[in-house]
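Got a structure for you, questions after.
Just one protein chain is left out here, and the rest sit where they should.
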Amino acid sequence: MTDGLLRTDSVTKRFDTVEALSNLSVELSPGTIGLVGPNGSGKTTLLRLLLGLLAPTSGSLSVLGRDPQREPLLVREQVGYMPEHDCLMPDLSGVGFVAYMGRVSGLPRETAMSRAHEVLEFVGLKEQRYRKIREYSVGMRQRVKLAQAIVHDPPLCLLDEPTSGLDPEGREEMLGLVAALSRLGGRSFVLSTHLLPDTEGLVDQVLLLNAGKLLAAGPVARLLSSRTPETVIRIRGDVPGFVAALSRKGVETRTQGSELRVVLPSGDTRPIFEVANETGGQVRYLGPSVRTIEDLFLSLAEEAPDQVAP
Amino acid sequence: MSISAPRYGAAPVAKTGRIHRALTIAHREFNRRSGVGTVAVVTLTYLAITLVLTINTSFASLTGTVTLATFETPYSSPAWPFLMLIVATSVGAGGLAEDVGNRSITLYLSRPIRLIDYLAAKSAATGTWLVIAAVGPGLAGLAVVLVLGWAPSSLVLTGAGAFVATGLLACIFFTGLALALSSLTTRALYAGVAIFGVVLSLEIGAPLVSGITGNTSVAYASPINDLLSVAQSAFGISGPYATDPATSAVVLALSGVFFAVFAGWRMSRVEVVGE
Amino acid sequence: MTGIVDADSVTKRYGEVLGLNGFSATFPPGITGLVGPNGAGKSTLFRLLAGQLRCDAGTLTLLGFPAWGQGEFRRRVGYCPEHASLFDWMTGADFVTTLLRVDGFPRAEAQERALRAIETVGLTEARDRRLKAYSKGMRQRIKLAQCIAHDPQLILLDEPLNGVDPVGRAHLSALLRQLSATGHHLIVSSHVLYEVERLTDQIVMIAHGQAIAQGDLHRIRDLIDSRPHMVDLETPDPRGVAKLLGAWDHVVSIEFTGPGKLRVLTRSPEAFYAALPALVVTEKLDVRSVHSADDNLDAVFRYLAGGGR
Partner (left out) sequence: MTGEWTRLVAVTWLSLRSSLRGWRLAGLSAFALIPTLIVVSVASTHPAASTLSNSAEALFGLLTLPIVTMVIVLVLSVGQFRNEIDNETLLYLSDRSITRPMIVVGKYLGSLAAALVLVIPAALLPLAVASWGGGNGYPAVVPLTVAAAAALAAIAYGGFFLFLGLVSRAALLIGILYGFLWEELVPLLPGSAPRLTLVFYLRNFLSTELTTGPLSGYPAPLTATASILVPIALAAVFVVLGSLAFRYLETAPERESA
């Protein structure tokens, strides 16, 4: 697949005096893409530019080979959009709403209706699809928003903070839905989030933004490789004592939340159990650290906010 | 939760065109307005206008003096402007305001339609309701008159033409006004207050000014005055209205279009915000 | 025993929907985490405490005062609501100052306190910008500023970490710990357990409108350990390790789940983890990884919340 999915060419978008995006140049191929950055980093602006809802102040974009400024309708026929904020029509039933959005996207009435049933069943709203949207909970609303974004079977879906406001279970389910859709193949996703763990194991490419500037972009595997392997330990018991004892053995630890991170020479875990045995600590978790997108983001954001990674 | 992915039917379907998409929006907007309130107001309009029309025609037919002017009687009642205002408020005030208020405007704009399609659809829905309320009752009354044989069919036909002409004009003006005021707020009822306030102020102010100053062109500023002037002329009455009916008609139509364009301008700026 | 907040069989219904259903808990001094999924009743409890709602049944007191009522004691309470709505047309400094004035502070003092609170939450640069232009994270922080500006004894924070990015989250956590260190009592709700875990040991768990567990984390950890655990081990010699572990009487079963992998089911996780290091050291085993999906708060939470259904 050589066809580019998205391409931005030194795109800058300014609102009055605020530069929401600065000189952004990326090229992404089809797949599942994580658009990651803190709030206000320009994620929503980028999505709106891709939809042709905003015009770039300078630079140019292409979505599925088309310029969203010049051919907005052709682009939007190929793209599904799930906005971050609440945007539903409370007076419609779930199925009525999704079918309606399908028809506005150009589906004939019958097709729209049968697809609305299908996608609502898929997002887990089979039972509630005839109820009015105003009675839906936060999680159900989020699912309806996803359903309306995929009802017209677009090859590209832009999902803006799909896990926003959901509890862990709801988040897992929402991400599970996206994973299931992307496994089907043939469809690309851009998933924007400020919760970095959301993207783990789900996306194959990332685009990291901070304050409107590109931190890094490209395949996850490439970005995550290239660091000394660490081991993660979780200890129950006298943690400071454990750390001190380990340090006496010449192994330095880094504390991250409730976890300890160490670099073990040649991956030998024995010192850990020895120290645990001495200090009476329990080894509740032991395993190699997987370098996460969160680590990557934090280290890149600290290192050089202005520098564009390869 | 079991996950079974959507299959999306068998073959890719042929997409419908923009007109069809706009019609879908119009249809939904029309249905959304068919709540109890609107239906009650429109029913009231039908009852009031149809009754006044048939009762007056029946009296006139007793004395054998049914003319085109007889059919104009509903417009002479002070209730008529109020009815039009209430209908315009209940079918038009929410059109854009509610979509901006619950932010579903974002969904419309992210679909393969243009803003103009969306606005045209909204106008069509509001306009259809207004036509139903402004043209329908007159025609219904005339149908009764025709069935009961109180007036010759040629006269009834001319009367019908007059109702259609004035009703369409009222529809153009109030649709534009409702859209414009609806685009200024996120709450339908504020738009409703504004519709009442603007039209009633003009209705009181314009004749006053033109009466005192003798400057008849000021009277064109009152839409109700314009509508009544057009109606009287359409029904063949050389009435008390000092305005030229043709000019009044042009003023109404142009201001309706102007308001609609203004609404479009407002909506085109609604979404242009940062995160 | 009375705490900072005492709830005794508090029930709150919204029409037919239950918000709280016989919620009883005592919130001790210091930071307490109120943890539960969306819809569990966290926001309902906060709104009751903030005097926005009235209990249908039960008693709820904060600082010894009934929660439904106003008066001077409200100055000793700060509330930071979950949702993001603000007086969008005001500037940040204006917003906080005005609310302090509503609390009866004279103008000069209100301004001074507002600036201090805004500095504390790190918004000094943005204080003269309109709230409309604030990002989600900034809104969260200005809400916090209005909540702490009058130096209240009790601070109620409904999902303060929601929508805040990792960097901001670290700063905010530090601030909350500092507030607690300076003698403030905090009740912090979250649906993300590990966030609260980093903040405090005192937890009240809520599900379906009821407190399903409360106490310090160790007690809740004991709850975790009171259930059987499935522990996955990685070692180059799974059979050898299995033979040794099989001799322990609390080990129920051992399964070989792949090359170099085994899964141990133990009835007593506490005993298992306590004995494992000694075994590894004395038998010179090479255990590369230890992992159990049952050993975290999420697991116990699912277990407890599921039981309440």
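Note that the chains are named A, B and C in the order they appear, and that numbering of residues resets to 1 at the start of each chain.
Everything below uses one rule, namely that a residue touches a chain if its C-beta (ideal position, glycine included) is under 8 Å from a C-beta of that chain, and two chains touch if they have at least 3 such contacts.
This is a predicted model, so every value here is computed, not measured.
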Using the touch definition from the top, which of C:25, C:86, C:148 or C:220 touches the missing chain?
C:86
Quick one: say which of B:62, B:116 or B:204 touches the chain that got left out.
B:204
What does the interface between chain B and the hidden chain look like in terms of residue numbers?
82, 89, 184-185, 187, 189-190, 192-194, 196-197, 200-201, 204-205, 208-209, 212-215, 218
Even though one chain is not shown, chain C touches it at residues 14-15, 17, 19, 38-39, 41, 43-44, 47, 50-54, 70-75, 77, 79, 81-83, 85-87, 89, 98-99, 101-107, 146
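As a convention for this text, only the chains that are shown with their structure count from here on.
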Taking mean C-alpha coords per chain and comparing to the overall C-alpha mean, nearest is chain A
With chain centres defined as C-alpha means, what is the inter-centre distance between chain A and chain C in Å?
24
Any idea how many Å lie between the Cα centroids of chain B and chain C?
55
I need the residues of chain B touching at least two other chains; which ones are they?
274-275
Specify, in ascending order, the residues of chain A that touch 2 or more different other chains.
39-40
Given the complex, residues on chain B that touch chain A span 1, 3-9, 12-18, 20-21, 24-25, 28, 32, 102-114, 271-275
Across the complex, what residues on chain A touch chain B?
15, 18, 20, 39-40, 42-45, 48, 51, 53-54, 72-74, 76-77, 79, 81, 83, 85-91, 100-101, 103-108, 111, 114-115, 118-119, 121-122, 124, 148, 150, 153, 173, 176-177, 180-181, 184
Show me the residue ranges of chain C that touch chain A in the complex, using the header's touch definition.
37-39, 135-138, 162-168, 191-194, 197-198, 221, 234, 273-274, 276-278, 280-281, 284, 286-292, 295, 298, 302
